[in-house]
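What you see is the complex with one protein chain gone and the rest in place.
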Amino acid sequence: MLTRRTFLTTSALLAGGALLAPLNGRQQPASAGAVDPKLIEDLVAAYRVLAQHEVLDGFGHVSVRHDRSASRFILSRSLAPELVTAGDLIEFDLDGNAVDARGRALYSERFIHAEIYRARPDVKAVVHAHAPSLIPFGVTGVPLLPVYHMASFIGDGVPIFDIRKAFGATDMLVSDAAKGRALAQTLGVKTCVLMRGHGIAVVGSTIPIVVGRSIYLDVNAQIQTQAMTLGAGKVTYLDPQEAQKVMEAGENRGYERAWELWKAKASRP
Amino acid sequence: MLTRRTFLTTSALLAGGALLAPLNGRQQPASAGAVDPKLIEDLVAAYRVLAQHEVLDGFGHVSVRHDRSASRFILSRSLAPELVTAGDLIEFDLDGNAVDARGRALYSERFIHAEIYRARPDVKAVVHAHAPSLIPFGVTGVPLLPVYHMASFIGDGVPIFDIRKAFGATDMLVSDAAKGRALAQTLGVKTCVLMRGHGIAVVGSTIPIVVGRSIYLDVNAQIQTQAMTLGAGKVTYLDPQEAQKVMEAGENRGYERAWELWKAKASRP
Amino acid sequence: MLTRRTFLTTSALLAGGALLAPLNGRQQPASAGAVDPKLIEDLVAAYRVLAQHEVLDGFGHVSVRHDRSASRFILSRSLAPELVTAGDLIEFDLDGNAVDARGRALYSERFIHAEIYRARPDVKAVVHAHAPSLIPFGVTGVPLLPVYHMASFIGDGVPIFDIRKAFGATDMLVSDAAKGRALAQTLGVKTCVLMRGHGIAVVGSTIPIVVGRSIYLDVNAQIQTQAMTLGAGKVTYLDPQEAQKVMEAGENRGYERAWELWKAKASRP
Partner (left out) sequence: MLTRRTFLTTSALLAGGALLAPLNGRQQPASAGAVDPKLIEDLVAAYRVLAQHEVLDGFGHVSVRHDRSASRFILSRSLAPELVTAGDLIEFDLDGNAVDARGRALYSERFIHAEIYRARPDVKAVVHAHAPSLIPFGVTGVPLLPVYHMASFIGDGVPIFDIRKAFGATDMLVSDAAKGRALAQTLGVKTCVLMRGHGIAVVGSTIPIVVGRSIYLDVNAQIQTQAMTLGAGKVTYLDPQEAQKVMEAGENRGYERAWELWKAKASRP
């Protein structure tokens, strides 16, 4: 594992260096300036927390909206989540253009993040993952539902994005703005959207919330699968009113108690 | 992980310092005095053992009744179980009031513990957990039964607490005395109670017993789920008489053999 | 974990010291002399290998027949498997009497080992475990069968011991010679015997073989459960002739390749 020192490596983003990047063309937008160091630290931790919980493996990514500009977000260069450090983070605009890529490869699916940030001003953080427990709910017609209070954030249901509907046979990737827009449209006002034969996109108003939702979405999917097997399909889910009450009471208290633990473990050598 | 030194950090409870806490109002009851150091050590170990066995994750808690007063119990401040040290433990009365909170956040569900201790003089330790294997048995109508001798402590059955019955649509939490009383009433004289769409509460006469029961309840749930799938629902459970004989013979010998191992692993850096 | 030094601690058995133990009564038989140090080393490793593979947890045990006397075998004192070192090993006769217990607590189920060694001269090592994957096959009437070549040693089937048949309602433990004899009788000439609502006993002609069989029995049970679910019960098992050919070819080559790895990992600090 990375040492704590590597983990805390400062990035150009943190130092505000990106501000100085020359604007060489329309592909390189201006930076919105230095990012809140706390967001950088939390974003790096989020990559590792989600890898440690096996929500992400060698693929998938997490981003945060820039705290100084609603039209910028921060995402890693193309890299396996567990290896991401602050130095790998890049600022993007909502067209998916990097402020200062310096030749580094980019995630082809950065449009998932860009278009969700464009469509949903309330969203400050986005996760895209291929968690194995969730794939079956995108390919069987069985709705993913909250089997316990920790998953109350899906009390309003989880929509399914089938890329085939609007784009025919593709390589399944949300690799341009049009596909990102279609995904964001299917997401609507919900907290997450299943992607048929591919994975999930989860959103939240903070990094701890989007990480917490991703982790408990995975746990809930595992429990629901077991419950449906055990009960031959007859399962009592959380009542929509109950789910709403949990959300009103603060949705697992913002996952703060768990986030403290997760972040501590992510920074261990 | 925490070092062994941190793990053994003495607490105010251990030193008896809590005795000196001023009684500033009705929310701050008097302390029953210093707690047996062995109980403190075992309670801290219990938090970590249950986290290592994934019975607890970032949420859930375990408590022990004060050895000097039946009307006091010890529980951590609001903290993820794996991070709990002796310094985080707080003494409570049976109304869920902290003797000396010193501004620290408290678990909102401490009433689970308080009301069970009030209702059950034989209970000396309580666990509240959201173990994924157990949730399905609270939402499917399939009774949790002892599929092997290690789970003989549920030979008399496991009642299910549905918070909706007495309290309507809630945020699912047992966050006041009335809800705690209702839960304790459903528990009755049993060793544990499932909470629909939420989790479990487990009780015991010692910390090793409540930890052992929590761990083997989880294992038994996993085995039962597999057995019901394999046998298309036809499973031979332990005969009630057999379960009783196991209990009479000393219920897995008080889990002492396993507890020695679990505690050793919990104290490793 | 234990350090390598602790792991190799010499025992009285190894030094032959047990030979000097006074014969104070009929409960203390004479020792057969010092045990082959290689057997001691392998037996200690076996406890840890089986714990690392989760075939054993805080309970269960493994023994080896004494290399100098067919009427003696070596088993740990009552201790969680992962903690066993050479100094914890005790010599027993086939009535389950310890040569030199020195007041140490003994496993109450040592009669599983004693009576199998008595009934089966070909058996040199015995494992008793509660592996979760195996319990369902003892309580559902679904026969455990070899779903792949690594489990060819059950090509002749796995008998099920139901302690209730001969002993009525018990605490489920094989805690005396009569119960041990009944178990050995059900085992017959097979390689293992399921114990209804309890676990398994596995036998072999060497420590690596009994450990390898225990591990692959567990893996085979997991695969078979998945296969039966996937195939709605229709599964093509190894043909008895195929299983026999694997056994004739040397049964996974005595597990030597895997044993080298397992033992190396067991001795890591």
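To keep things simple, chains are lettered A, B and C as they appear, and every chain counts its residues starting from 1.
We take it that contacts are C-beta pairs under 8 Å (C-beta built on N, C-alpha and C of every residue); 3 or more make two chains touch, one makes a residue touch a chain.
Everything numeric here is computed off the predicted structure, so don't read it as measured data.
Enquirer: Can you list the shown chains that the hidden chain touches?
Expert: When the entire complex is considered, the left-out chain reaches A, C.
Enquirer: Which is it among C:36, C:54 or C:239 that touches the chain not included here?
Expert: C:239
Enquirer: Which residue among C:68, C:104 or C:257 touches the omitted chain?
Expert: C:257
Enquirer: Which of these touches the unseen chain: A:104, A:164 or A:268?
Expert: Of all options in A:104, A:164 or A:268, contact with the hidden chain holds for A:164.
Enquirer: Given the contact definition stated above, which residue among C:64, C:86, C:99 or C:227 touches the chain not shown here?
Expert: Going through C:64, C:86, C:99 or C:227 one by one, C:227 is the residue touching the chain not shown.
Enquirer: May I ask which residue of C:77, C:149 or C:190 touches the chain that does not appear here?
Expert: Candidates C:77, C:149 or C:190; residue touching the omitted chain: C:149.
Enquirer: Residue-wise, where is chain C in contact with the chain that is not depicted?
Expert: Residue positions of chain C that touch the missing chain: 146-150, 152, 219, 222-223, 226-227, 229-231, 234-239, 241-242, 244-246, 248-249, 252, 255, 257-262, 264, 268.
Enquirer: At which residues does chain A meet the chain that is not included here?
Expert: Touching the missing chain: residues 1, 57-59, 78-80, 82-83, 130, 132-133, 135-137, 139-142, 164, 169-173, 196-199, 225, 228-229.
One rule holds for everything that comes next: only the chains that are shown with their structure count from here on.
Enquirer: Give me the set of chains touching chain B intersected with the set touching chain C.
Expert: Expected: no chain.
Enquirer: Since chain A and chain B are copies of the same chain sequence, what is the angle of the rotation superposing the Cα atoms of one on the other, rounded to the nearest 5°?
Expert: 90
Enquirer: From the mean C-alpha coordinate of chain A to that of chain B, what's the distance rounded to whole Å?
Expert: Chain A and chain B have C-alpha centres separated by 34 Å.
Enquirer: At least two other chains touched by the same residue of chain C: list those residues.
Expert: Chain C, residues with two or more chain partners: not present.
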